[in-house]
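Just one protein chain is left out here, and the rest sit where they should.
Presenting subunit A:
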Amino acid sequence: MVTLPVLDRKVIRDLKRLWAQVLAIALVMACGVMTLILAQGAYRSLSQTQETYYDQYRFGHIFAQAVRAPDHLKERIAAIDGVSAVEMRIVRSAILDIPQMAEPAAGMALSLPSGRKPAVNRLYLKTGRLPEGSRTNEVALDSRFAKAHGLKPGDTFSATLNGKKLHLEITGIILSPEFIYALGPGDLVPDDRRFAVFFMAQSAMEGLFDMKNAANDISLRLLRGACTPCVLEKLDRLLKPYGGTGAYKRKDQQSHAFLDAELTQLSAMAKVLPPIFLLVSAFLVNMILSRLIALEREQIGLLKACGYASWSVAGHYAKLVSIVAFLGVGIGSVAGNYMGRLMTQMYAQYFSFPFLVFDDSPDLYLIAAVISLIAALGGAFSSIMKAARLPPAVAMRPPAPPRFRSFLSLRSQRLRILSQLSTMGLRHLMHNPLRSLLTSLGVSFSLALLVSALFLTNSMDHMINVAFNKAETADARLTLADDKAPTVLGDIMRLPGVLTAEAYRQEPVILRFGPKEKRVAITGRPAKAALSRILDLNERAIEMPSTGLMLPTHLANQLGVQPGQMLDVELTQHNSIIKQVRVAGVITSYMGLSASMHIDALNALVPNGPRISDLAVNIDRTRLNDLYDAVKETPGLGGIALQMLSRAKFRELMDQSFTSMLTAYITIAVIVAFGVVYNAARIQLSERGRELASLRVIGFSKQEVFHVILVEMAMIVLIAQPLGWLLGYGMAAGMIKGFASDLFRIPLVVLPSTYAIASFVILSAALACALIVRRRVGKLDLIKTLKTRE
């Protein structure tokens, strides 16, 4: 039979005796391990899948759009230094009529070269085959849309392309690296049911859109080490005569940008959260071990007197701490693995990859274990060293009594502001201010965690409210296949169910201010637009000034321009004419970078006279189906964005993910708050058992004695509140900053109710701790404590 060395038996018994505290620490540590494995694992899965997918399917590095670029430009583009492959194609919006679906779906049609694979942005063919060059009605359909409607190769649907109604046959179901995250027009989140990406043969698209030997979309792949800005500049120069709207990098490609935002967030999570959890658990280990060693002072002396070496005493405590760490690693690994798989499944819903598996290679667990062990031993280091250094003769003597300072003066006592019991609690708190502060900090961290999770709904709600209730109040937006004369407004007004309609003009431009420039669109709006309004910096709707440009703050900041200053406006689709326009003001906008101008002013600015590009409409809901049918049949319409449905879809998704996110964050925050408060209270009880028992003997009731502990705990938890709010606000601000891009910005809004909910959760956890500790106060052994010397 193997017998454990006596010291190891002591380790096991100590663990059994301290199980509740040990478990509390292990759980906090497990949170660190879990977030590390979850975030790092998900990050790896996503980034490696992305990399492999991009690589194998030759996802572009640079993208550009033009009005009509002749095919022969391809050679000149390919000759640009650093370019390894060029693909030119036709990309146009469409309106789809899907059987069993009342509303029209928005579509994006892209051309496929015939007889060869695309040099850039290849397709992953899931089933079926790609369209053939000779057939004009064949399409390869994006798998998400196909899945949402149960469509398969051989099925057909109708679509309006360039104002012509066509019957299309599905030949294959595909995935594309360009559309891993696919947003329909006007949508804030992907809606598989209402947005379709489909590919058609080049020759078919050329015919449909009158684009013989021409393209409007260019993608490039670059050689390793190529000078991206140089290529962008040269490409822009080549495309300029053909209505180039400005080349951009991957960073600004929509699907990539969203995927990248997720990766950034995961990477931030992996970097920020685990260290904080591990620091908190290191602090807890430090707290519990220093108390244990104080209690076992005489035992340590005895061990050394018996001939145990200092290092074996140190090793004994290191073992204890290591077991706690491994317990945390074990729990955290299981939880991290589970959550990681869950997260990956969730990603598979949003991001369309041919394959996506949770990558939890063993090294991740090893790293987590090593880091946790370092954290635990780091926390224990000073206590272990103290035990190792304690000379046996000193250890056998009781420690000097603690010295307290009269931090609450005698005067206040005589005025009876505080009872002696409260004074005891507060003085004890101040006796070890660093420990008290760290304990508060631990609690405030759990609070901050909650605030930083909960505020997102406040911000999103605010953004949605501003975007949809104040700025974009239209039910739908119709895009014209080509810019048309203003008379088209009347045609749209005559569509069934249309209550009001407003016409807008979109004009791609380059805005220049000094050395800075930005390629954006100017939206021409009527002065008193009701369906799409501009908002001042206080988010109030304002009238469009008759002259001058209104810039979103984000754009004005990027250009470094202020109201009153003049901007160079280059009209990229009109021979690059440059005009000077005054900046009339800055406006609030959370989506896109579009500048605004009075439509008459814009019409006057651009040489080809008054034009309309798109229309916002309000719809009589009782006649929706009539309108849907009409839209599907109306020639001249290029696309439709059903904003009322986008809003509903967004809300639904927010509510869904909010619930699960809230559950996860509350669980973690409660674990941390509980771990910190419970350990602090237990240690307090251990340190003060004797004096509390004395109070009981003197005649104080259990409730009164508990009050002493409660005062200290309450102070710690209360101080943690403002600290946690502040910390949470800071974390929220950091997150918001990380999210900001040219595509969208999230406003930082933290409502009082968010602080209140977070505090309520943490205070409840603390209260639960208090009740558990209260039971222990009731069990104080009065006689034993009085008979022994501390």
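Everything below uses one rule, namely that a contact is a pair of C-beta atoms (placed from the backbone, for glycine too) under 8 Å apart; a residue touches a chain by one contact, two chains touch by 3 or more; residues count from 1.
Convention: contacts and distances are computed from a predicted model.
Within the choices "FMN reductase", "Putative ABC transporter ATP-binding protein", "Membrane protein" or "Transcriptional regulator, GntR family", the name that UniProt assigns to the complex's undisplayed chain is "Putative ABC transporter ATP-binding protein".
Which of A:91, A:424, A:717 or A:732 touches the hidden chain is settled by the complete complex: it is A:424. Here the missing chain is touched by one residue of A:393, A:648 or A:782, and it is A:782.
Counting the whole complex, the residues of subunit A in touch with the unshown chain are 400-404, 406, 410, 413, 419-421, 423-424, 427-428, 431, 690-691, 694-702, 704, 782-783, 786-790.
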